[in-house]
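First, the structure itself, so that you have it in front of you.
The complex is shown incomplete by one protein chain, all other protein chains being positioned as in the whole.
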Amino acid sequence: MAGAMTRRSALGTFGAVGAALATGTLSIGTPARAQAQGQSQALGLQESVQDGLKRVFGGRPMKDGAALIKLDIPPIAENGAVVPVSVEVNAPMTPASHVKSIWIVADKNRIPIIAKATLTPEAGQAFVGANVRLGETTDVRAIVEQSDGTLLTAKREVKVTVGGCGG
Amino acid sequence: MSDIGKIRIRVPSNVKAGDVVRVRCLVIHPMEIVQRDAQGKIIDRNYNYITRVTATYLGKPVVAFDLTQSVSENPAFSFALKATAPGPVKVTFVDTHGGKYEATADIAFA
Partner (left out) sequence: MRSLPRLRWAALALLVTGCALAARESTPVASPGRTSRAIAEARGDVRVSPDGKRTAVRYAGWTTRDFGAFRSYAYDDVRPEPPVQKAVMPVGVVGDPKKGRALFLDRQKGPCSGCHLVPGDDVWPAGSVGPDLSTLADRTLPDAYLYQQLWDPRVTFPVTVMPPWGAQGVFTPEEIVHLVAYLQTLHGPPPPEKDADRNPFTRRKPTGFGDNLDPTNNPAVVRAEEAQALWSARGPKGKACADCHAGRPQTAMRGVATRYPRVVAEYGRVMSLEDFLSVHAEATTGRALPSESAANLDATLLVKMASNGLPVAVDTTSPAARAAIERGRASFYRRVGERNHACADCHTPDHGANKFLGGRFLGDVTGGLTRHFPTWRTSQNDVWDMRKRMQWCMTPLGANMLAADAVEYAELELYLTTFDVGKPINAPGIRH
């Protein structure tokens, strides 16, 4: 079922869908136990957000990036299982100056440092999106690191509803 | 038959050289969450979740994601790339159980 197929899409910009099947599971040796969810030094730990930010960024100053960072996230999430987040940074993407990394952080999550995107200038635009899990109503932050080491941050509150007659 | 590892990629059509285009991909995967027992203690086991996503275009890295269990089940990811020539966008997902899943979609110029 490889190949592009035209598909009705609510988003006018995308015409063709390139649908490709996975090649299947390849074993990479014996699966190693994920180290206390700390397989990447920046991510995956159950910790408070303050501890997480300190661990990842030390005390490095973070500038207010509200003017440059478009953090797109629904103000109310119908459920915490699938919350679409996207981050777009109004900044150049040249080899000399580009956005290097974007972290997505949810203050109240048990694992608050949710994901880290690493970009190259070939991206052409500092834009990433992902579907995340939110445990409860929380501030969600985008932390942007530029190639010169500057950190920028922006945040939005997301209210999470749980479901059932009362939530 | 499990659908784990099945991938879909969406690339735009009518691309011109120099366009910055957005790509979205979705992978079927349980992204297992941390479970706790009745006392609230974390159950220690090797949870199966995707830790890394890498995307290349024309063989060169464009973006990579490092993930945790705070990412949704059957996650979708979006990113941008500067279209310089027709050619493949390849995404690769790696999970904690040794699973490696790949798929390719072609950027075609108008």
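General observations
A and B label the chains in the order they appear, each numbered from 1.
The criterion applied here is as follows: a residue touches a chain if its C-beta (ideal position, glycine included) is under 8 Å from a C-beta of that chain, and two chains touch if they have at least 3 such contacts.
All values reported here derive from a predicted model rather than from experimental measurement.
Along chain A, the points of touch with the absent chain fall at residues 1, 7-11, 17, 19, 74-76, 78-79, 81-82, 84, 137, 159, 161-167.
On the side of chain B, the interface with the absent chain consists of residues 1, 3, 6, 8-10, 24-26, 28, 73-74, 76, using the contact rule stated above.
Convention: only the chains that are shown with their structure count from here on.
Between chain A and chain B, the centres computed from C-alpha atoms are 12 Å apart.
Residues of chain A that touch chain B in their complex: 4, 13-31, 33-34, 37, 39-40, 42-44, 46, 81-84, 86, 93, 106, 109-120, 122-133. Contact residues of chain B toward chain A in the complex are 4-14, 20, 22, 24, 27, 33-34, 42, 46-47, 49, 51-52, 57, 60-73, 75-83, 89, 94, 96-106, 108.
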